[in-house]
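Comments concern the structure below.
Of the protein chains in this complex, all but one are displayed in their positions.
For chain A:
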Amino acid sequence: MFIASEKSTPSFKDFTLVMPAVAVGNVGQLAVDLIVSTLNMNRVGYVHTDCLIPMAGNNPYATCKEDSEEIHTPAEVYTAPELKLAVLQIRAPVIQTKSKKFRQLIVSWIKASGFSRTVVLSSSHAYQRDDQQLQGTPLRYLVTPSLLKISADALKELGWREMEQVPAFPGLTDANTEPRLYIPGGGITKGLYTDSCAEDVPLAVLLLFCSEGDNIPDAFTLVNHLNDWLHLLDNPSQQPNKWKIPTSWSLLFGSGIPPALF
């Protein structure tokens, strides 16, 4: 359920929504963090739901001491009205038995808000790629028919690779088994995509094959890939550090090392 943080309800009409799927390596969430902190987006509301595990913390995008004391919740919506951009950041895992409910909640909110298009940033287990997926770029995309109608030319120009369908039973050549969409480790990605296809929601999925570890480079790859399409920043690849890393990314690998060790 979306709850506005201010008294007035924000309008998302014709905005582009970017949101992560909680997936392997948290790449989508990290990429969304980069967008929010680089574009200095404003929080306009929360998605308050029992589908996410509760957590709370101080401002993850704090730039100085003054703005650091500001509570943040598991799922929040940010906007940059001048770019007609809205971002939903999800900071907690989805409760397993409620993933279907969460998908439905997101899809109905997208429909009710009137977003012109939605981009889901996601990832999938690198080790589960099949032979054809191993070669070339690790980036893939998926679009729903209703988004393809309006963005077909742009996608063609980008020359991206679409997510392959994989055989249901690899090695078995049976004409009766149809190849299927398979996104292991992608959390709600596949469900969100199929629900959006069924409900005629203009939605795209950008995903990256990766493994658990230090996924910061993966986040940069994914956000630059998204930027090729949406042009949130001009030429970020020429200046690799143009994306601003938020303060909450510190100590990703635990606390400082005790000096007594040496």
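The rule we apply is simple: contacts are C-beta pairs under 8 Å (C-beta built on N, C-alpha and C of every residue); 3 or more make two chains touch, one makes a residue touch a chain; residues count from 1.
Going forward, contacts and distances are computed from a predicted model.
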item	value
Identity of the absent chain, which is to be given by its UniProt protein name, from "AP complex subunit sigma", "Proteasome assembly chaperone 1", "Large ribosomal subunit protein mL44" or "Ferritin"	"Proteasome assembly chaperone 1"
Chain not shown: contacting residue from A:136, A:170 or A:256	A:256
Among A:133, A:146 or A:248, residue touching the chain not depicted	A:248
Absent chain, residues of chain A that touch it	3, 22-26, 46, 48-50, 53-60, 62, 68-71, 73-74, 92-93, 95-100, 182-187, 190-191, 212-213, 247-260
